[in-house]
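On to chain A.
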Amino acid sequence: MPFPMLSTINLFPLLGGFLFLLLPSEKKGLLRGSALCLSLVPLCLSFALLLQFDRSTNVLQYVEKFPWIRAIGVDYFLAVDGLSLTMIFLTTFLTPLAILTSFSIEKNLKTYLFLFLLLETGMLGVFMALNFFHFFLFWEVGLIPMFFLIKVWGSENRHYAAFKFFVYTLSGSVAMLLAFQLLYLASGTFNFTELAELSQSGLLQTQLVFLTQRVGFTLSPDTVMTIVFFAVSLAFAIKVPIWPFHTWLPDAHTEAPTAGSMVLAGILLKMGVYGFLRIVLPIFPEVLQRFAPLLGLFALASILFGAFAAMAQTDLKRMIAYSSVNHMGYCMLGIFAIAAQGEVEAKASALNGVLLQMFNHGISAAALFFMVGVLYDRAHTRDLSKFGGLRKIMPLFAGFMGISTFSSLGLPGLNGFISEFLIFRGSFPLRTGLTLFATGGLLITAVYLLTMIQRLFHGPIGSSHPHLSDMTQRELAVTIPLVFFMFLVGIYPSPLLELTNRSVLHLLEIFS
Partner candidate 1 sequence: MEGLLNHCFWIPLFPLFAAALIAIFKNNRRKAASSLAILAIALSFIFSILLFLVYLRGHEEGHGTLRVLLHFPWFTSGGTPEVISFIVDPLTLMMLLVVTLVSLLVFIYSLGYMHEDPNSVRFFCFLSLFAASMLSLVISNHLLILFMCWELVGLCSYLLIGFWYEKPEAAEAAKKAFIVTRIGDIGFFIGLLLLYQKTGSLLLYGEGHPSLFSPEMLHLLKTHAVTVPFFGGILLTTLLGVLLFMGAMGKSAQFPLHVWLPDAMEGPTPVSALIHAATMVAAGVFLVARMFPLLDGTGAMTVISWTGGFTALFAATIAIAQFDIKRVLAYSTISQLGYMMMGLGLGGLVAGTFHLMTHAFFKALLFLGSGSVIHGCHGEQDMRKMGGLRKEMPVTFWTYLTGTLALAGIFPFSGFFSKDEILTEAFTKNRTLYGIGTLTAFLTAFYMFRQIFMVFLGKGRLHGHPHESPPTMLWPLRILAVLALVSGFVGTPFLFHNPFHHFIAADREGVAPSYLVMIVSTTVALSGILTAYLIYGRRAFIEDPLIPALKGFFRLLEKKYYMDELYQNTFVRAISSLASLFKTVDQVLIDGFLHLTGFASLTLSRFNQWIDNFFINGGFDKACAGIRGGGGKLGRLQTGRAQDYLLYASIGAMVSYLLFRLL
Partner candidate 2 sequence: MIPLSHFLTVSAVLFAIGLYGVLARKNAVIVLMGIEIMMNAANLNLIAFSRFLPANRLTGQLFALFGITIAAAEVAVGLALVIAIFRMVKTIEVDRIEKLKG
């Protein structure tokens, strides 16, 4: 048996976390250092994975598959392909940075850091698992630490935010769980690959109809598939989030501790988009094609309404949270566009764009939330109207925040542009009208982000904060890797696109 690379990456933070719990909780320096080291190991491993990954093929790699719970047909099934690899790398990359960010936490430090390690395992599991049971387990494992991170270490209104986050996500999860119960009863498997094959051969639909007839309903295959589709999509739509399921996001972000926001925006949101790519596209292609025109409108709403709502915010973190709604809207635009009739080239462009956008948004949103955290640590307010002239007293901070902001608004040369261009280039021939309206989002994004820059950095120095210190070494250590990736992907996106391109083309074979 080959070395179980994926399991190691996946479970290392958890197992390491148990050992971590044995450390004395008074020695905070030791706790911080060891948590950081523990999170660096998966990073090194996933970097090795990145290098060893065979870019010339679309087959699943590093497969680990064996029966787990025979009674209900659950397999332990881990594998990577181009869809998940970038996300795995992003997760292992952002977690150490989040932990480094958390060095300023004093309250219940040990529990806090343990929750982060647990969170990493949960997120990694979601991106690696190819069996629904396995997937769902980690999906929920990712939810719980985040709930506690918000609830215990959040700011004033944290209980409300944590509760809202939990209930929202859980209601989606319940729908998804029920839908997969149904699929299992019909097909006898939880494996995504097998479900996709069954669905494409039409067997799944017939089985579902049999099942409904046995319990006394007479439904057409399309209806059953539609119901299942919407149940599954709801869970992902909430996680992404797509308008109008997005209102948990600003609250959760505003209340979460800085590192929590980084991971929430950087990775947890991507789990929704990833779900669409991994589950919805292969298993429900026809239903998606039927409803894509409608769903595309929701993506457009996310882009435009998210941008407009961001413009009206006065709380810095809320504004950036809304910008996430806006940016994830582009991902959804790309996904819903490929369901339309059109050339494979365009679809490949859109889908590559989506994958790249997931990575890019992970980087830029994490950077922006981190920056806001840096500012909040010093000024203890996030109210935009109270700031001004910060560039004078915090030049380094202003520079890096400026780069992150421009990366977020899609300036060429930084990462956001390439992915947005690919998405637009792909979806324009497929859904012309929709894409035209979506370009309006580019303008509004520029308006509110530049307004933010102006209020924070320009003009006379705000009276409430004449003596803020610039970024510390530790804060620079968090920022510089993020900024490095902004430039790297912005100038030379090829390494990432090489990873995704094959898998994207493979995925698109369903739609041609």
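The candidates were selected such that all candidates are chains of the complex that A comes from, given by their letters.
Quick notes
Methods note: a residue touches a chain if its C-beta (ideal position, glycine included) is under 8 Å from a C-beta of that chain, and two chains touch if they have at least 3 such contacts; residues count from 1.
Since this is a predicted model, take the numbers as computed values, not measurements.
Taking any copy into account, the candidate from 1 or 2 that touches chain A in the complex is 1.
The touching residues of chain A, when paired with candidate 1 in their complex, are 164, 244, 246-247, 250, 305, 308-313, 344-349, 352-353, 389, 391-392, 395, 406, 411-413, 417-418, 421-422, 424-425, 428-429, 435-436, 439-440, 442-444, 446-448, 450-451, 453-454, 457-460, 492-494, 497-498, 501, 504-505.
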